[in-house]
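The structure appears right after this line, and notes come after that.
Note that this complex is displayed minus one protein chain, with the remaining chains in position.
We just call them A and B in the order they show up, numbering each chain from 1.
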Amino acid sequence: MDSKGNSEKKKDLTCVGKSVRRVDGWPKVLGKAKYTADHSFEGMLFAAVKRADFPHARIKSIDVEGAQLPGVEAIMLEEDIPGNPRFGALNPHQPVIISDIVRYLGDGIALVAAKSEKIAREAAKRIVVSYEELPGLFDPREARKSELSIHPEGNEIVHHVLRKGEVSEGFAAADVVLERDYQTQFQEHAYLEPEAAVAVPQPDGGITVYGSMQHPFSTRRVVARVLGLPLAKVRVIQGELGGGFGGKDESSSIVCARAALLALKTGKPVKLVNTREESFVESYKRHPYYLHYKVGAKKDGTLTAMEIEIVADGGAYASMSTFVTWRSVVQATGPYTVPNVKTDVYAYHTNNTYTGAFRGFGSPQIVYASESLMDELAAELKISPAEIRKKNFYQQGGETATGQTLKHVVSLEPALDAVLAELNKKPLEQNANPVFSRGRGFACSYRGVALGAEGVDATGAVVNLLEDGSAIVSTGVAENGQGLRTVFSQIVSEELGIPLEKIVFLDCDTSSIADGGPSVASRCTIMGGNAVRHACLQLKERLNLSEQPDLQKAIKATLNAGKSLYAFGWHNAPKVSWDEHTGQGDAYFTYVYACQGVEVEVNNQTGETKVLRAVAAHDVGMALNPQQVELQIYGGVTMGAGYGLTEEVILEKGVTKNPNFNGYHIPDSRMIGEIVPIIIENPDAAGPFGAKTIGEPTCELLAPAIANAILQATGARVRTIPATPARVLHAMQKEGAPA
Amino acid sequence: MQHKILLTINGEQYENFVSSERTLLDFLRDDLGITGSKKGCDEGECGACTVLVDGIAVDSCLMLAVEADGCELLTVEGLNKSELDPLQKAFIEHGAIQCGYCTPGMLLSAKALLLEKNDPTDDEIKEAIAGNLCRCTGYLSIIDAIRSVAKGGG
Partner (left out) sequence: MKNFLYGRASSTRAAVDFLSNRKNAFFLAGGTNLLDHLKLGVEYAEVLLDIEDLPERELTDLEEGGLRLGALALNSEVAADARVKSNFPMLAEAILSGASPQLRNMATIGGNLLQRTRCSFFRDIHAPCNKRNPGSGCAALEGAHRNHAILGTSEDCFATHPSDMDVALAALDAVLVIRGVTGERRLPLESFYLLPGDTPWRETALAHGEMITAVELPPPFFVHSIYLKVRERASFEFALAAAAVALEVREGMILAARVALGGVGTVPWRAREAERLLVGAFATPEAFEVAAEAELAAALPHRDNFFKVELARRTLVRALSEVAEKWGGFE
């Protein structure tokens, strides 16, 4: 796929661009990698949380008398919190524990520390809370209209607008106007490791927290605020992370803050580990969206206008809703040139579990809707799904819905062509058994890289080159299992010419490196990678490697000259802009493009859908480690299949009905027959060695591809995901499809 | 109620007192500090706690420690002898590891399969790990890794 110039450039590289093995594979296969719950300290206590019994209620009294069991060392209520009991990135209204009004069933009311987990849990159970039940809101569309307000500031969390051209003129000029409604579900991150923290009080009155979190610096901010300590006295060390997918931000900060509160109070180390059920009930989810799309097009498929209204369920607290829905407003049209666009995205509070960051971050919902819509429109116009897309794809030099000119290579068409070529390599062969119908479908997307105009986007890295030519590397973004240690080590190896075996990657410790912002938005490679590179470039200059290519000699000479071989690199993202009144601006500094296709087999009689084969083409700028890129694709495609077919947190009046894996079905080993990854490389000036991103785009495309394939197989359109057998059956009956 | 139990873990003899309601998983992790086996769901759904009891893969979160009295256990810590088990090598080689939390249980389910069949079909491999959830890899590289060991006669 890559252009010739790029292959040439790659050939000169010794480590970057190669599928080197994970540098952290050994401890993981040996069972020696230390996840947070594996940590243990002398005299350690165990914590448990008393949570709300109603999704919306006023607390009248809290009686802890019965909880004073032998072995209980501390019971804490909100009034015992030394610092500020509320936190939140945008709206600091989320409680660590609460004493007045509970707003969802995950709210904590009291903390217990005891000599054993069993005693702590038993004590928590014996805390008696009396409430005055309040009417609840469980549907954001209700919350929009309701007089009832969940927070004093109202139910609306945010309303993003995008206005381009004049939609009424666009619809007037259209030959066909189509309106469709789509709906998506609560999705759980389902990282295999539930949230955990171990807090250890320090002699100086400070605290060290080991935690299962994606963003050690966000956690430090929350813990310091809640404890009333200066940031410098809170040291947060990331444990080996058993998966995050965007889910270990507030959910983890809260667990760390609770453990820290109890540790400071008792003066002893405290461990707090959520059960799977607690994790389901307490941790935030992917936002359910209610999406209304109206699209106008000419007979030949040229789009003339799009009007979009989206209502998102933000749940009890604001969390990242504003940012998540902002990505939606930017990307809602899909990667298509539309001269007239009017988009409104709203998020409202409900008494459901709150919603926040989740791999994809506001894109899987809109990609599902807009890519279903494109197929529906193509069918209406009797042109092929590929043709309508190609007719309208963004082009290099063209303008996005937000008015941004795309200066880099826009690889939508190559991605689509690559997927179709692979998917249609063999003609679609129907199962000999007429009970089964097979179909193929695909979906395309574009995606802003990193945080964009959400906020400040910068990060740092330290490369500490030692006298024997080995090096210690640390960065402000964190290993989440995605392979960051490996890729950053590759960059150091490449730049300084030292073998991987001599590079040690330090786990993120907030006291030893500058705040590097969160490990989200698929920003680690592009932001952290650049920071690592900056540090290396400084070292190269000090080492004068162009004059003295022998590293050992250069090190000796540099040290003898009294210079340091400790370098700190800092990378600040290129400028972006946003006008919140018009939704116009250069939303992200660069974008990635992708297409995924799928072949499914639907059982006409039962509605069961099997994914036989998936093909995923992603422009990653440059693959620093092709194996790791492929792994991201495998994992993301599979997660996308779960989103499209099986995963749904069922919340009923705020109660999670399936709080464990027996009721919440993440994909298992039989979910997908085959996945063919296709890596497209168009090096981007903004990325280290031209690399952009891969983590999130992989999981935003399979659900619409599946929905489009189900249609081809059965003639039935599923407009609500997941496409469970019941929904597929229902859609088939409605369409009068063959039974 | 405390019980004295005698068992072999990874070739070493252990003699311990456990209370009757202690699960085998909690016994391993919290009493013995053998933390390679992970707790993901505590109800036998995710397989992160998989260990071999007398050569058979079980979910240690749904077994009482007292039930393991007299048994021979293999956990992830016992897989490598002087060098890595071929499965451990293959997992690294094929990129079958991301966050690594499912890896210990996954390795042991694979081990149980290969102890029983040295040349399993893909379908048998998928079935053998059907009780081990992984959220990162999409399973394909794990299946590749197990297949490579099977074909290699490991």
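Side notes on the structure shown:
Note that contacts are C-beta pairs under 8 Å (C-beta built on N, C-alpha and C of every residue); 3 or more make two chains touch, one makes a residue touch a chain.
Computed from a predicted model, the values in this text were never measured in an experiment.
Note on the undisplayed chain: of the listed residues B:37, B:50, B:75 or B:98, the one touching it is B:50. Checked against the full complex, the candidates A:88, A:497 or A:725 give a single residue touching the omitted chain, namely A:725. Not every partner is drawn; the one left out touches chain A at residues 53, 435, 603, 605-608, 610, 645-646, 650, 652, 657-658, 662-663, 665, 667-671, 724-726, 729-730, 733, 739.
Summarising the interface, chain B meets the missing chain with residues 1, 3, 19-21, 23, 42-45, 47, 50, 56-59, 62-64, 66-67, 109, 112, 126-128, 130-132.
The rule is simple: only the chains that are shown with their structure count from here on.
Inter-chain spacing, taken between the CA centroids of chain A and chain B, is 29 Å. The touching residues of chain A, when paired with chain B in their complex, are 19, 21-22, 24-26, 28-35, 37-38, 40, 189-194, 240-245, 273, 275-276, 480-483, 627-628, 630-631, 634-639, 660-662, 666-672, 674-675.
On the side of chain B, the complex with chain A involves touching residues 29, 33, 35-43, 45-46, 48, 75-77, 79-80, 84, 88, 91-93, 95, 97-104, 107, 125-127, 129-130, 132-143.
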